[in-house]
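The complex is shown incomplete by one protein chain, all other protein chains being positioned as in the whole.
So that you can tell them apart, the chains are marked A, B and C in the order they are listed, and the count of residues begins at 1 in each.
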Amino acid sequence: MNKLLRSNVSCLLKKLSEHTEIYASTEEDGVCILAKLDNYEEWTMNYVRTANSVKDVFFPQNEEIMKYKDASSDLKIEAPKPFKERIAFGVRPCDAAAMLLLDDVFLKGEFYDSYYKERREKGTIITIACEKPDQHCFCTSFDLSPGATEGSDIVLYPTEDFFLVVEVTEKGKKLIKDNAELFEDIGAKPEIVDSYKNMRTVLGDVCIPNDLNEKLKGEFDNSYWKKIARRCLGCGNCTFVCPTCHCFAVCDVARGCDGKRARTWDSCKFQDFFLMAGDHNPRPTQIERTRQRFMHKLNYFKEKYDKYQCIGCGRCVEKCPVGVHIADVITHMKEEL
Amino acid sequence: MSVKFKPNIICFACNWCSYTGADMAGTSRMKYPATIKIIRVPCSGRVNPTFIMKAYQKGADGVLIAGCHPGDCHYNSGNYFAKRRFLLATRFMNYIGIDAKRLRMEWISAAEGVKFARVMAEFSETISELGPNWRAREEV
Amino acid sequence: MMTMTEKMREQVKELFVNNEIKLFIGFEKGFTKFSRIPAFAENYDEAKKMIIDEFETPFLAKYLIRELEEVAAGIVEKSERVAILTRGCDYLGIRRLIVDNIILRENIVIVGIPCDGLIDVKKANKLLGEEAREITIDEENVIAKGKTENKIISKAEVVLDRCRQCIMCEPKESDIMLAEKTANVKKNKDYSKIEEIEKMSAKERYEFWSRQFERCIRCFACRDACTACNCRKCIFDITEPEMLEKTVATSEQFMFHFIRAFHVAGRCSACGECERVCPVDIPLGLLNGKLRKDIEFLFNVEEAGIPSEIEPLGEFKLDDPDEW
Partner (left out) sequence: MKKIGVFVCWCGLNISSTVDVGKASEELKNYPGVFYADDYKYLCSDPGQELIKKTIIDNKLEGIVVAACSPNMHESTFRAAAEAAGLNPYRVEITNIREQTSWVHSNKEDATIKAIQLIKATVEKVKKSEDLFPQQIPLTKKVLVIGGGISGMTVALEVAEAGYPVILVEKEPQIGGNMAKLSETFPTLDCASCILTPKTAEVGRHSNITLMTNSEVVESSGYFGNFTVKIKRKPTFVDWEKCIGCMLCQEKCPKKTNSDFEHGMGKRKAISVAFPQAIPYRPIINEKECIYFKTGKCKMCVKVCPVDCIEFEQLENIVEENIGAIVVASGYELLPKEKLSEYGQGKYADVIDGMQFERIASASGPTEGVIRRPSDGKIPQSIVFIQCAGSRDNQKDRPYCSKICCMYTAKHAMLYKHQVHDGTATVFYMDIRAGGKGYEEFVQRAIEDDHVLYLRGRVARVYEEDGKLVVLGVDTLSSEQVRIEADLVVLATAVIPSEKAKVLGQTLKVGTDAYGFFNEAHPKLRPVESMTKGVFLAGCAQAPRDIPETVSQATGAAAKVITMFSKNHLVSDPQVAKVNEKICVGCLQCEPICPYKAIEPETIEVRIGHTVEKRQVATINKGLCQGCGACSVACRSGAMNLSGFSNEQILEELKALCL
């Protein structure tokens, strides 16, 4: 185990930034976000979770898939420029775990998403364990913890004046080896790691039954969906801040004869997400859309990848204007079915 | 010195007064720079503030709205509404950082060919001094 | 004396009993502490769990669009009406829908409650230094109990920003008024933040706003929470003509916020809901506030926040200012 002094975190970032882009948590007008950093003093620690998750780094909201030139005469297509190395610093353990869920979607199985794959290979995640989870966190319900290491390359456990560095993957080890002068080996310190791992969240455990997806099968016209959907305004807030939501839309941006094809996030809560040719919309009202969101998270995803598509980061709960809470859905469905 | 910057200016000219004024400037062979392209609209009241913002986004360096003098509007009140929208639009755009000098409104009647040419030359001059407008412009 | 909540329950019982409404919209406790969420009661026992207190609450006016039939269906009979709990700012939202012919005044029952400012839990937590476990509110101040120590904070310190500039303390006209009218203290308009931005140089202003807009993730929460945005199909969902492309480049963000600000120009009643629901806390109030300030200054509209029969941009005066 190594030790990294708090003071030389910014010089670590400066050193890394020579050949990689640094995405770190900074405070901008009172909001903590994970953003590209060029002035390394602006890195901050006082946040529970960043407004946007690490998904932004590897599966950005707006990604250029290809460019095309003078479409009318001789069409030329250019692939996007190769991505630069990226480091996400200051990620929370729950977000890092979410990347594993996205990996299942984009990389598992026969077909993989080349853009996502390239970004993931060229990206390293440096996580900082949570010192004080707030009322919205419930990562413990998905066998994660404020100190979990799933999905991250390096995990830093903060103590008063230094971080305890635990490297999880090969990439993490290599990174530490390259910048060995900033780290000091202080032998194993399991008690710090464990103190984070078994820290309880304020909300406590929602203890999801393993067979919840079986119970949910076929619960299409359960009256509970109507009850929640009546409150939902239909904005895309919860799906865009959620680190595990991965729906996207592909669209063309034309400028005369040239243009580009881009991929942007899309939300199942939007009115026209399901709009089909001929104006048919299988999910016309908010009831179907709300049901679809929770069924996908708790039923369809589990059946396909055998994991619930939620990591309990609490963003959708904190940001929902009308307080639709996934834990509320889980506890209700647990009792009712 | 690099070749002098040629601005790209969009002018919305109202069909009854300013567009005819532009034609009058043409028939009396007035000269003004070729940086200004005119879009014919039925009335200055037809110009939606969204079009102005779209022009800047798509690469225009300056936008000019030319309409009838208040009271002369062929549709009676079009230019009054245009004036209200323009008053808000120019202040709001200045507020979000796009220089207010890049947007201008002029009352030009059908007989004022001379004024049309003068305004065009003046506006083209101010915009070339300001240089290209990269703010809120689309990167291709 | 009966608390507001008991008065409300009693009124709602009466309404349901003599079959005057089909639905009552109010607030109930949310899943997380101190959060109040909208509640829909179709009969009295569902209304039992509804409460009224001074914690921050979402806006209810927008639900009327879905719950009521079209204006074309005309005035429904008594038993089909919808009752709604209304504070002053809610009332402005309802007025907006009425003036826009989205709902009919006769189809709703306004249950009015006076209010002189709601409590912002985030501010209380910041003052306390940690997440408050218990917050009790009495006449003048708020007691926040944390893990170790608890603090007594005067209400004025933790009241919501939007309530500081509240233009209407209780609904101007309501069918039922749960409590007697408080002194309608007229709060002066505070455009200081907007003037601050106006004083910046053009470059600083552009950087400030592009920094805000770059954070925007285009989730449309501000549009969906706003009563002034009550179109059947929003222009951002229409692809022909495509006013706004789906890509989230900086220029598209400027376009989105420019169009939305102009669509609520002269219609926004400064309820602050768009700022509340924004996941990345963009100060939208400063955008709409700028247009409201200009409308009041340029077209000498006394209070642009109160919906008028014809919008400021829907009329003109011969002596509108000429200098620009």
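Everything that follows uses one rule, which is that a contact is a pair of C-beta atoms (placed from the backbone, for glycine too) under 8 Å apart; a residue touches a chain by one contact, two chains touch by 3 or more.
None of these values were measured; they are calculated from a predicted model.
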Quick one: jot down which shown chains the absent chain touches.
A, B, C
Which of A:1, A:71 or A:212 sits in contact with the chain that's absent?
A:71
Applying the definition given at the start, please give the residues of chain B touching the unseen chain.
6, 8, 10, 16-17, 19-20, 22-23, 25-27, 29-35, 37-43, 45-49, 51, 54-55, 58-60, 68, 71-78, 81-82, 85, 109-112, 117
Spell out the interface residues on chain A facing the chain that's missing from view.
71-73, 255-257
Could you pull out which residues of chain C are in touch with the chain that's been left out?
70-73, 100-102, 230-235, 238, 240-241, 243, 263, 310-311, 313-315
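The working rule: only the chains that are shown with their structure count from here on.
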Counting only C-alpha atoms to place each centre, which chain is farthest from chain B?
A
Could you tell me the distance, in whole angstrom, between the mean C-alpha positions of chain A and chain B?
46
What whole-number Å value describes the gap between the mean CA coordinates of chain A and chain C?
31
Can you tell me which residues of chain A touch two or more of the remaining chains?
none
Residue ranges of chain B touching at least 2 other chains are 138
Parts of chain A lying in touch with chain C, wherever the complex brings them together
28-31, 33, 51-52, 61-62, 132, 134-136, 202-203, 227, 230-231, 233-237, 239-241, 249, 251, 253, 262, 264-267, 270-272, 286, 315, 317, 319, 321-323, 325, 327-328
Per the touch rule, the chain B residues reaching chain C in their complex are 49-50, 53-54, 57, 70, 77, 80-81, 83-100, 105, 135-139
Residue numbers of chain C touching chain A in their complex, please.
30-33, 35-38, 40, 58, 62-63, 66, 130-131, 211-212, 215, 217-221, 223-225, 233, 237, 245-249, 273, 276-277, 279-281, 283
